[in-house]
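Remarks on the structure that follows.
In this view, the complex is presented without one of its protein chains, the others remaining in place.
Read from first to last, the chains carry the letters A and B; within each, the first residue is number 1.
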Amino acid sequence: MTSLLILFLGAIVVLYYGINKPEGKSLLMTVILLLAALSSLVYDLLTVKNRNVLGWLTEYVPENMLIWNFNSIAFSIVLVLAFLLVLGLFSRNNYIGADLLGLMLFSVCGGMLMTSFSNLIMLFLGIECLSIPLYVLAGSKKSDLASNESAVKYFLMGAFSTAIFLMGCAFLYGGTGSLELESISRATSMITHLGIKSNLIFSGIILLMAGMLFKISAFPFHFWSPDVYDGSPNRTTVFMATVVKIAAFAAFYRLFNEGLGDVKNWWGVTLAVSAGATILFGNIAAIRQSSFKRMLAYSSVAHAGYMLMAILALPQNGFWALLVYLIAYTSSAVSVFYLLDRTSGENSNFSFDNFNGLGKQSKWLSLILIVSMFSMAGIPMTAGFAGKYGLFSSIITSYPWLLYAALIGSAISIAYYFRVFKHAFFSEDGTLVAWKIGTMEWIFLALSLTITLLVGCWPAVITLCK
Amino acid sequence: MLLTILGLPPAFLLLSFITILCALYVVTNTNPVYSVLALILAFFSISAHYVLLNAQFLAVVNLIVYAGAIMVLFLFVLMLLNLNKESEPIVKMGWHIGAAVTAGLLLVTLAAALHKSSEQIMRNPAEDIGLVKNLGKVLFTDYLVPFELSGILFLAAMVGAVLLGKKQTNSKENNNYSETSSQ
Partner (left out) sequence: MNPDSVFNTLDISHYIYLSSVLFCIGLFGVLTRRNAIVLLMCIELMLNAVNLLFVAFSSYMGDSAGQLFVFFIMVVAAAEAAVGLAIIVMIYRNTRSTDVGLFDKLKG
């Protein structure tokens, strides 16, 4: 809770500071804020078993609104870490407006509400607090038509999916008589034990699921996401692909696996079919892309499909598998998006040809490209493999056919992930303009590389804090 | 079927009729200004439903916030952009039929699923929960956290709207998204 307060108040301070000094030290201030929030979260995580984490705030923040248990703190740490990586790598020459920083901080706060909600009202406010600044960030290149288009598409889809999600909440409220996650969980498990069929709860769950599938852009509600990812400015795209995904999956997991886990037989098969279709569709569509950014957008749809498996798994297996996969995907996606951003230079052409000659330019950047791509494709010794292994083994007994779909999808994905190597290392006509890499960027690139390799070689490092 | 509908309380019937009629008018009319006006009327009848349901506070808030503020904002933008004529291109008929089938299927599914679902609800109507006194007490004790957070949400929305709405004054702000790497 302290971390949430730090971020909320910090966002206001950053905004206020930016009034007079539009390009002052806002970035440095934000990074310090994030580090403070991160250390407070780590402290909470280490002491979560011994005491009430809320401390002096317990009186004001009842547990039926926000709950800070191990799972929600762990998800929040990954969320803040992802934002730190995004900020470190996507602030060219330290210039980024204080208004954009403030909006991103608000968005991260919304994400933290989504990871720690214990009441549907808080989940709803979290989703909106996450999305409303994002609609603006997607359209922040005001004179660029692609950015405009992505903003309006994202806004309309976001508002529409919120309406569906709320209809689900209403039915669930009618069926269970409460908005609190714990009471909902109790009511649904009682209904299963008594063998009653409650149509209200069932319709509510289906509508809630549709709303959440919209948010994470899973089949059949994925159609908006490639356009939005493609048109948004690079920094917003990577923010959506990492921070927003983490928050949405944490919320999805906590709502369905923790809250509605007892009625899994009502929604399990539907979600499994959606996951399988998402994996196959995302991977097949990604092959056909000629734009690297669009390929990454479709691959992000496919990754959402893999992560849906965690929601179908048993609670503890699913949690750890999802956590490792989120870390793996974030650390590699951030580096890849960084290379995409820098190779494309000032123009908005994101074709594979931009990577021509990267291999000659820098050995370290080549290493980063190779490791990140290996990790996204799930090659052993990288974090992506550890993540996929955890996810696949968590559902192998309950949904074996989903495993086949996922394996086929992974095999397909190697084709398009490795296509960039042809351009980077075997292409003669290198038109790539070398760019200067600042100290901060090296630090964060090294950080993401370390995470990818460390989690890949020694996945148990994540579970150490258990 | 007809008899059961006619047996309902006349106030509910009349209000529902007006609401559905206005809603249909909103989605089918090609002039956006008429759509806004019909939507305002629909909100008024929904407010009347709230009064029927003993939710007096929400009835008033609905009028002030929805019909009063949000819809006036819509009307204002429509006038500002000069969209008060029938400027919308006609969508293909097949698309209309597809949409009608989708919406109709959802409706039939919901109606079938929710048939006789009223027994699943714990009925315990209380007359006074919808009053300001009661809601205010709950809002400022149990629901204080979401209330404070909605303030933050408003701040974020305000910053966002100003960011999008403000004029770009010089070339540096023109590249607001920090595409200026030449500093």
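One rule holds for everything that comes next: contacts are C-beta pairs under 8 Å (C-beta built on N, C-alpha and C of every residue); 3 or more make two chains touch, one makes a residue touch a chain.
All values derive from a computational prediction rather than experimental measurement.
Here the chain not displayed is in touch, across the complete complex, with A, B.
Interface note: of A:N69, A:T192 or A:S291, the residue touching the hidden chain in the full complex is A:S291. In the full complex, the hidden chain is touched by chain A at residues 120-121, 124-125, 128, 132, 135-136, 139, 142-143, 145-146, 148-153, 155-156, 159-160, 162-164, 166-167, 169-171, 173-174, 177-179, 226-227, 230-231, 288-291, 294. As for the chain not pictured, it touches chain B at residues 8-9, 11-12, 16, 19-20, 23-24, 26-27, 32, 35-36, 39, 42-43, 46, 49-50, 52-55, 57-58, 61-62, 65-66, 69-70, 73-74, 77-78, 80-81, 83, 87-89, 91, 95-96, 98-100, 102-104, 106-107, 110-111, 114-118, 121-127, 129-130, 134-135, 138-139, 143, 146, 150, 153-154, 156-158, 160-161, 164-165.
The rule is simple: only the chains that are shown with their structure count from here on.
Centre-to-centre separation between chain A and chain B, using Cα means, comes to 29 Å. Those residues of chain B that touch chain A in the complex are listed here as 110, 113-115, 117, 120-122, 142-146, 149-150, 152-153, 155-157, 159-161, 163-164, 168, 174, 176-181, 183.
Those residues of chain A lying in contact with chain B across their complex are 8, 12, 15, 60-62, 64-66, 91-93, 95-97, 99-100, 102-103, 106-107, 109, 113, 119, 121-122, 125, 128-129, 132-133, 135-136, 139-143, 174-175, 177, 198-203, 233, 235, 346.
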